[in-house]
Each structure stands twice: as C-alpha cells, then as structure tokens.
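With one protein chain withheld, the remaining protein chains of the complex are depicted in position.
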Amino acid sequence: MNRIDETFQKKKKLLSIYFSAGHPELEDTFPILCALQDSGVDMVEIGLPFSDPLADGPTIQKSSTRALLNGMTTEKLFDQLQNIRDSIHIPLVLMGYFNPIMQFGIKRFCEKCLSIGIDGLIIPDLPVDIYHQKYKPLFDQYNLYNMFLITPQTPEERIRYIDSLSSGFIYMVSSASVTGVQNTFGNTQEDYFKRIAQMKLNTPQVVGFGISNAETYRAATRFSSGAIIGSAFIQFIEKKGVSAIPDFIKSIR
Amino acid sequence: MNRIDETFQKKKKLLSIYFSAGHPELEDTFPILCALQDSGVDMVEIGLPFSDPLADGPTIQKSSTRALLNGMTTEKLFDQLQNIRDSIHIPLVLMGYFNPIMQFGIKRFCEKCLSIGIDGLIIPDLPVDIYHQKYKPLFDQYNLYNMFLITPQTPEERIRYIDSLSSGFIYMVSSASVTGVQNTFGNTQEDYFKRIAQMKLNTPQVVGFGISNAETYRAATRFSSGAIIGSAFIQFIEKKGVSAIPDFIKSIR
Amino acid sequence: MKYQVDEKGFYGDFGGAYIPEMLYPNVEELRQNYIQISESESFQKEFKSLLSDYVGRPTPLYFAERLSKKYNTKIYLKREDLCHTGAHKVNNTIGQILMAQRLGKNRIIAETGAGQHGVATATVCALMGIECIIYMGTLDIQRQAPNVARMKMLGAKVRAAESGSKTLKDATNEAIRDWINNPVDTHYIIGSVVGPHPYPDMVARFQSVISAETQAQLLKKENRDYPDHIIACVGGGSNAAGLYYHFLENPRVNIIAVEAAGKGIDSGKSAATSALGKEGIIHGSKTLLMQTPDGQITEPYSISAGLDYPGVGPMHAHLFRSQRAEFISIPDKEAMDWGLTLSQMEGIIPAIETAHAFAVLDVRKFSREEVIVFNCSGRGDKDLETYIDHFKL
Partner (left out) sequence: MKYQVDEKGFYGDFGGAYIPEMLYPNVEELRQNYIQISESESFQKEFKSLLSDYVGRPTPLYFAERLSKKYNTKIYLKREDLCHTGAHKVNNTIGQILMAQRLGKNRIIAETGAGQHGVATATVCALMGIECIIYMGTLDIQRQAPNVARMKMLGAKVRAAESGSKTLKDATNEAIRDWINNPVDTHYIIGSVVGPHPYPDMVARFQSVISAETQAQLLKKENRDYPDHIIACVGGGSNAAGLYYHFLENPRVNIIAVEAAGKGIDSGKSAATSALGKEGIIHGSKTLLMQTPDGQITEPYSISAGLDYPGVGPMHAHLFRSQRAEFISIPDKEAMDWGLTLSQMEGIIPAIETAHAFAVLDVRKFSREEVIVFNCSGRGDKDLETYIDHFKL
C-alpha cells in the first residue's frame, strides 16, 4: 500500500511541508527531511527547482533560483535521496515542473522514483488531460501517484473528472493565486473549502498555497484532510536556519 | 550728377569698401568712413545689419550680429550719418536686406537717404523684377540709384535686362557664392570677367565677393571698372582696429 | 481660385520670390518647370506609386469614437502620423526628389528644425541614391539627437548651423547659402510652404493629397465630400496647406489654423505669428513674420520644435488677412496635456505639433452633427524626451 494512502488512513488533518531541494544550502535536503520527520510532520513535498516556476510566488521563485545556483540538478537530488528510505518513513512527494522531468526522461524519472521510494509526484504544469492521455499507464506501472490541483474556479464537473483520475490526494489551491504567504483566510475561502467537502470526493483533499501559521492551518484543515506549508516554511529556514525547524512545526500545531 | 556716376567718369579700377555699420563698435561708422576717405578709397558700401543675412558668408554674418548686439538700428545709422556730407565726399551706398527697409517704411527710407546724401542702395533680396514693377518710380523720385547683382550663372538675356534697368553700377558677383574671402581667382572667373566685359554693357561693372588682397583686386579690375572688398576688410579691422585702416588700403593698391 | 497662388506667385499680398540674384537661375528653372513636370504622366505615375507603396498612402481617416463621445461631435483624424518616417513631411520630399531628378540634380540640401523634414529628405535621398546634406541648428542637433541619428543612418551628412540663434531659421539661412554656392547641381528641398515662389505652391500641391483623400474618404463615411471644420497646426504651414487645399474654395468648410502660443502670446516666448507678426520678408517670401520694430527677425519659441518658426507660409498669411481661416494659438501646457489626452483616449501618441491642433476642442464648441477633421500630422516618438520631462513619466 502506498505510504500516502496509509498516512491518510491513520491521520486526520495532515501537516505537510514543501521545501525547495538545494536551498538554503545544496546539502540541506537530508537534514531538512530528518528534522521534519522528527518534528512530527506527516508528509513532505520535495521541490525540484526550476528556472521558470510560473505557478510560484516570490519566495519559492527565490529559493528555486538559489538552489539552482547552489548546483542542484535532478541527478543531484536523486543522488541525495538514494538511500533516504533508510531513515525517512513518512510519504515523500516530488514536486516539480514538467520540463526538467521531460529532459531527464520520463520513464527514467519514474524508475528512479520507484527505486528510491518516492510515493508520488506533483507536476503543476502537466494538466490532467495530457496526463490521462499520455502518462498514466507509465506512472501506474511504477506505482507513482500523481496529484492534481483544483482551485476555487475549477468547475464541479471537472473536479469530479479530476477526482476520478486521482490517487493519493487532491491538491486544493486555497485561492486563485500563485504560492505565497497569507495570514488569514476569508469567507470566500471557507465557503470554497466547505463546498468541496460537501462534494464528498473519493480522494482526500489537502489544502495548499497561503498557509503560514496555526490559524491558517486550522482553517484549512477544518474541512479537509490536511494542509501543505511551503513559502512560510522556506522563509523561516532562511531566517532561522535548518536547526530551528522544530520550533516552526511546534508553532503550527 | 550722382556722385557714383561722377566717380566712374573720373576713375578707373575703383576701390570700394564694404563694412557693417555698428561693428566692431557701435560708434565706429564715422571714424571708419573718415579713414577710408583719407586712405583714398573711391566709394563705400555701408552695411545695414540684418539678423538673417542669407547672401552673406560667416564674416559678414558675424559682424552683422555683433552690430545688432551693439545696438545698431536703421534709425541709429541714419542718426550717425545725419551730417556725414560735412566731411565725406566720396559716394556712399547703403547695402541692406529688404525687410528692415520695409519696416522702416520704404518711402521714409528713401527720404532719409536723400536728405543725408546717400547715393544709392544695394538690396540683395529685392529682385530686379519686383523693383521694376513696384519701386523704381519711388527710387527715381528720390534720386537713389539701385544697384543689381549678376553672377556667373546669370543668362545673357537677363544681364541685358538688368543693364537696362541699372543705374550707378552692376555688382558683379565674382563666383556663385555667398560673400567671403578668396585668395586667388581661377580661370573660370577670369573667363567670366572677360565674357561680361565683352558684352559692353551700358552700366559699369564692379566685382565683389571674394576680393581680399592686391592679387584678387588686380584680377577683378583687369576687365571691370572696380572692385568691392568686404569680408577681408572686416576681418582686418576686427584684428588690427579702425586706426590701422590706411595699412589695409595701402596693401591693396 | 481666390485662395490659390496667382501667376506671379502671390497669395493676395503675400508670396513672391524675394531672392538674391544668385538664386535666380535655380528658382527660375524650378518656377518654369514645376507645374509641367509635376503634372506629367510619368511624374504622376511614379509619385502616386511611391506614395502608395512606399509612404503607405492613403492614410486612414479614422473616426475617433471616444473623443467624439466626450465632445459630443464627430471627430475624424487624418492619420498622417502613419506615413513612412512618421509625419506628413514625406509627401513633399517624395514629390521634390522626383522633381530634382527630372531637373537633373544630383545633390540635395535641406534645412530641418525638429529633424522630421531632415529625416524625410534623407529618406528619399537614400531611396534614390542621391547625395544629401541636411542643415540643422547646433542647438537643435543637441535637442533632437534621435533624429540626427536617423539622418546619419540614412546616409545623410548633417551640417551644424552655428550662426544666429542656432535653430531652424539659421539652418534655413545656411541651406540657402549652400544653394547659392552650388547653383548648378543642387536642388534645395524646402520642408514647408515657405520660401520663394514656387516653393509654397509646389509644396502645397504635393501635400494636397491629404485633402484629396479626405474628400473621398468622407464621401464613403459621411456621404458628403466635405467636413464642417478642418483643423491643423501651423508651423510653416505645410500640413495645414495639405488639409485645406481642396476645401479652400468651399465656403461651407470652416478652416481653423492652430499656432503655438509658447509660454503665452505676451510672454515674449511665443511662435504665434498671426498674433505677433507683421508683414515682411523672410526666406524669400513676403508674409507675416515675427520681428522687431526695426525689422530684425525675432527668435520664436514653442515647446514643439516644428512650430518654432518666426513666419508662416504666404498662403496662411493670406488666409489670415482675408479671414478665410480662423487662427487660434495654444500654449505649451495645453498642447502637452492634449498629447497625453490623445494618447490615453485614442491610443495615439501625437507629435507635440499635432497636439496643438486638438486643443481647439477646449476652446471652440462644436455641435453634435458637425463633422470635424483634424490633421494628425505626425507621431510623437520624436517627442518622447519632452513628454517624459514634462510629465515626469
């Protein structure tokens, strides 16, 4: 059974953390993963940095650029993760744009993920339709879950369609926006969370984009199965360093 | 009898000098005239300065501008010349562009000239045709000679027409050019001087433009009745001062 | 033909050829030939073909919807700004280069102030492979660097006029001096309806394509071949002459000429010749010009280098004197504001010269049914520096 499914069965209000691999320092991937697992985080999205991350806000753009300057590459990340499953047991998701994956070779990429023990992928610019037509069999073959995004503008019919093709979880973008930090969620967002909850989808939903603190985490998980923190976490480790990670996680829940 | 005709009857190879009234200093008009007469100059063209002297080269442009800055005006020049005939007996010609004369009032201008004892006018931008149609009777009435220019490009027929309307002298422009200094005349110029001489015009011809020294004076007057020096004279008094005028004239003949 | 030139080269009292004898052969050659040449079939064919294939004519007659709504009238823009090189000036230089070729000239000179006429001249000289020398005041060379660069790109030599106030008037003097010095091989392409006869008439004829097209376009759009009002800015007056040409004798058409008031008519810094000028002679023609009581030509001022001329063409002097046209003068500030307004309401950044014309909308009332044609004489790219400075963009 995929670790993601397992985790959703065991836990409510999952806390998941996104970070850009290779940031702040090239070799921080492993220490960050350990610190997150030790602090009780339920799942991690490891960001494969990209030169042109067009769905991301300034924080993740900057951390990606920094990671690339530090020398991060797809090869390098796989090297860093080679023996990760010796120490890390929580679900690991790779999140990256489609072009670097294409250049690596999609099949080869899937093989690598399988051999390392990656549980799933989030590829924001690989739309569900193209995935469906071209890549699903391959991903299935390597037992890789592919997670899709939905937004407040996604029509109900399309949400059902995405649900039908989803495995793992649905990444529920909190508002129509790129990634970034928000301090509170408003009524429209709550309405949206409720609306999706009422759809009773097959796939659990995890809220992402704009979650930054205990308050937004609580609001996001009131009607969903979990939340992902990205930009706020990245800003935190940039300021306080990797060693302070437990403090950040404690501040959330 | 007009002083100009008188002079041409008495003298061969006339030497005439042009200067811009009000230059180098506003009150230099009288001293310059005296010095010229005393040095044996046969005739003088007094330049009425104009802001836009489009038939003149850099030297006369500059002296005109300077004269205007010094405060020279048509009124002022007439004031300076009011009693000039008490001292100066050689022919005096006013040379100026048409616009300042128009603004002064053409009739009034003629009256002034008559009362002072000006013998003639050279108005480079009053073409012979317009003069003929509109202003000849007025000039005749005030006994003012109007002198016209011809150039190497003037067709023979037109030269004859100009000759027929001329009084005083014909101003023979040495080459197709604006005023300025030349050191020698070439073959084309000599051919042109000869060609005009052979036309046996009624009106004597005086060569102007480009005459600067004894050599060019001699070449110009070989086939004509006289020559006018402008730019070279102005450059000289600018450098050496009004008091040195006799030296300049001596250097010419 | 009351408002056209007569056989002697005069518009009423104005015009003629007050030129030094040195220019006589040149000007006379032109005078004797310009009509015959320009009306010849071969000339017309080449002229029309270049205007269409090279210049981009006909220029549109554009109905300005937002502006019309705001001023509750019908506003059309004759889009001379779309001409190759960015202004109406090229209509004239195309005509004159063809004229020069037929007169056997192999060297072209021209004066320029803002540089638009210089660029238009350099352009046609490049097109024909003819040597080109442009006179431009030292001060203007500094102020209009991009146009200087354009002329050089086009292979023209730009010569600095150092005399006088070092601007357009002095550049014109220098060009005339050059012509005097080169009477045989050189044609002088004057840039507006100024200078000695036949220039004002010749330039007006070349520019008259503007009103000819306007007639045909109005017929299509408004079902009649004339507007109620025609409005143009006047520097020397060539774009205005072009727009007015075929409407001069039609009394139903009201003519408005817009001059640059500069910092205000009474400020001593103005170019409103009709208000401030007196009859006189400038650059070979009798017209209205700004001058001292003593007859010295005064330096005009306008924020737009193309309106910064101390006279107007003799046709315009006559239109003013005869009251055929209404003359309005617009200060710098209002013109600049209209540059911005036209940009933001119609997406057209006009030359500052052109912007002056539009300011009439704030000065005169028009009724809902009236049809107004503005001559959009040029585009504002050349004026960006001035706009940037003025509006702190």
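Note that the chains take the letters A, B and C in the order they are written out, and that residue 1 is the start of every chain.
The working rule: contacts are C-beta pairs under 8 Å (C-beta built on N, C-alpha and C of every residue); 3 or more make two chains touch, one makes a residue touch a chain.
Fair warning: this is a prediction, and the values are worked out from it, not measured in the lab.
Chemist: Counting contacts across the entire complex, name the shown chains the missing chain touches.
Modeler: Touch partners of the hidden chain, whole complex considered, are A, C.
Chemist: Taking the entire complex into account, which one of A:4, A:81 or A:101 touches the absent chain?
Modeler: Residue touching the absent chain, from the options given: A:101.
Chemist: For the chain left out of this view, which of A:75, A:140 or A:247 touches it?
Modeler: Of these options, the touching residue for the absent chain is A:75.
Chemist: Which of these touches the unseen chain: A:177, A:213 or A:235?
Modeler: Only one of A:177, A:213 or A:235 touches the chain omitted from view, namely A:177.
Chemist: Tell me which stretches of subunit A touch the chain missing from the display.
Modeler: 50-58, 61-62, 65, 68, 73-75, 97-104, 124-128, 130, 148-151, 153-155, 158, 173, 176-178
Chemist: Given the full complex, what residues of subunit C touch the hidden partner chain?
Modeler: Touching the missing chain: residues 52-54, 56, 59-63, 66, 79, 81-84, 86, 122-127, 129, 146, 148-150, 152-155, 339-340, 343-349, 380-381, 384, 387-388, 391, 393.
Basically, only the chains that are shown with their structure count from here on.
Chemist: Graph shape for the chains shown, where an edge means the two chains touch. Line, ring, star, complete, or other?
Modeler: Basically it's none of the tidy shapes, so other.
Chemist: Average the CA atoms of each chain to get its centre, and name the chain whose centre is farthest from that of subunit A.
Modeler: Most remote chain from subunit A, centroid-wise, comes out as B.
Chemist: Could you give the separation in Å between the centres of subunit A and subunit B, each centre being the mean of its C-alpha atoms?
Modeler: Those two chain centres are 96 Å apart.
Chemist: What whole-number Å value describes the gap between the mean CA coordinates of subunit A and subunit C?
Modeler: About 66 Å separates the centre of subunit A from that of subunit C.
Chemist: Taking each chain's centre as its mean C-alpha position, how far apart are subunit B and subunit C in Å?
Modeler: Taking the average C-alpha coordinate of subunit B and of subunit C, the gap between them is 37 Å.
Chemist: Listing for subunit A: what residues touch at least two other chains?
Modeler: Subunit A, residues with two or more chain partners: not present.
Chemist: Can you list the residues of subunit C that touch 2 or more other chains?
Modeler: Not one residue of subunit C touches more than one other chain, so the list is empty.
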